[in-house]
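Here the complex is missing one protein chain, while the rest keep their positions.
And now, chain A:
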Amino acid sequence: MRSALQQPFKTAVLVLVWGWLLFLVFTPNLLVVGASVMTRDPGSFISLPITLDAYRQLLNPLYLDVFLHSLYMASMTTLVCLVIGYPFAWALSKVPRQRQVLLIFLLIVPFWTNSLVRTYALKLMLATNGLLNNALMSLGLIEEPLKLLYSEGAVIIGLVYLLLPFMILPLYSVFEDLREDLLRASHDLGAGHFATFVHVIVPLTLPGVLAGVMLVLLPAMGLFFVPDILGGSRNLLVGNVIKNQFLDARNWPFGAAASIVLTLTMAFLMFAHRLSKRRIGEEGA
C-alpha cells in the first residue's frame, strides 16, 4: 500500500493498462469464445445448448482450402514486403539522422487516411481505364490496357501497400542497432561483402525480420475489404469467411469459431517466434 502511494503514477498506469486489457481485449475475446460454443439460432443469433458443432463445421475441406489460399496470399504479401522492406530499412538506417526522421514521418503519413479510402484510391489507379493504364498507354509502352483489377495480383498489391510500413519499422530498428564495428571486424577478418551479409548481417537482423513477418502475415489474412474491393469479391480470405458468416449467413457460432482458430494460429506463430528468438539468443551468446 505504501509503495503504491509512493508511486501513484506507476499505479495509475498499471490500472489503466490492466483495465484496458481486461475490458477491451479479454472480455470481447471471451464473448467470442462463448459465442463459438453456442448453438446457432435464427431469431437471436445464438442460443443454448453448448455444442462444438461450429468447430466440427470448420473441418469441412472447403474451409481448409480457404485457409490455405489465405495463407498463400498472405505469404506472397509478406515475401514482397520483405524483399522491398529489407533494403529499404537498411538504406533508411544509412541516411543522415535528420533525413531519417523525415523519411519515417513520410512512411507514417498514409496512416492518417483511413485504409478503406486508400484501397478505393488504389482501385482508381489500377482500373482498366485508370491512371496507371492511361499513363502506360500514352507513353506508348502498351497497346491494350492491362487487366490488373480483380485478380490475385491486385489483392497482393493492395495488401503490400497497406502493410509495408509494418515490415519496414521493425527492420529499421534492428538495422539501427547493427554495430558498425562488427561489420568492420568481419571485413578485417577477410570476409567479403557476401560472406559478411550471410554470416553477420542476416543473423543479427533476423529478430527484425521475424517481427516484420508476423506483423504482416497475420493481418494480411484478415483484411477482408481488400479482396472485396480489389479482388472483385473473388479471392476469399479467412476474414471474408468470418464476415460472411456473421452478416450474410447469420451463423455466429461458426464465424466466432473461425476467428478463434485464426487467433490460435497467430498465438502459435508468436510462440514459435519466441522460441526461435531464444534460440538465436543462445547462438549469439
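Assume contacts are C-beta pairs under 8 Å (C-beta built on N, C-alpha and C of every residue); 3 or more make two chains touch, one makes a residue touch a chain; residues count from 1.
We adopt the following convention: contacts and distances are computed from a predicted model.
K.L.:
Assign the chain not included in the display its UniProt protein name, restricting the answer to "Sarcosine oxidase subunit delta", "Putrescine-binding periplasmic protein", "Chemotaxis protein CheA" or "ABC-type dipeptide transporter".
P.N.:
"Putrescine-binding periplasmic protein"
K.L.:
Of the residues A:42, A:96 or A:140, I need the one that contacts the missing chain.
P.N.:
Only one of A:42, A:96 or A:140 touches the chain omitted from view, namely A:42.
K.L.:
Of the residues listed, A:127, A:174, A:204 or A:217, which one is in contact with the missing chain?
P.N.:
Only one listed residue reaches the unshown chain, and that is A:127.
K.L.:
Going by the contact rule already stated, which one of A:48, A:139, A:189 or A:247 would touch the omitted chain in the full complex?
P.N.:
Only one listed residue reaches the unshown chain, and that is A:247.
K.L.:
Looking at the whole complex, which of A:52, A:91 or A:116 touches the chain that is not displayed?
P.N.:
Once the missing chain is taken into account, the touching residue is A:116.
K.L.:
Which parts of chain A face the unshown chain closely enough to count as touching?
P.N.:
42-43, 45, 62, 65-66, 69, 114, 116-117, 120, 127-130, 145, 147, 149-150, 225, 228-229, 232-234, 236, 240-241, 244, 246-251
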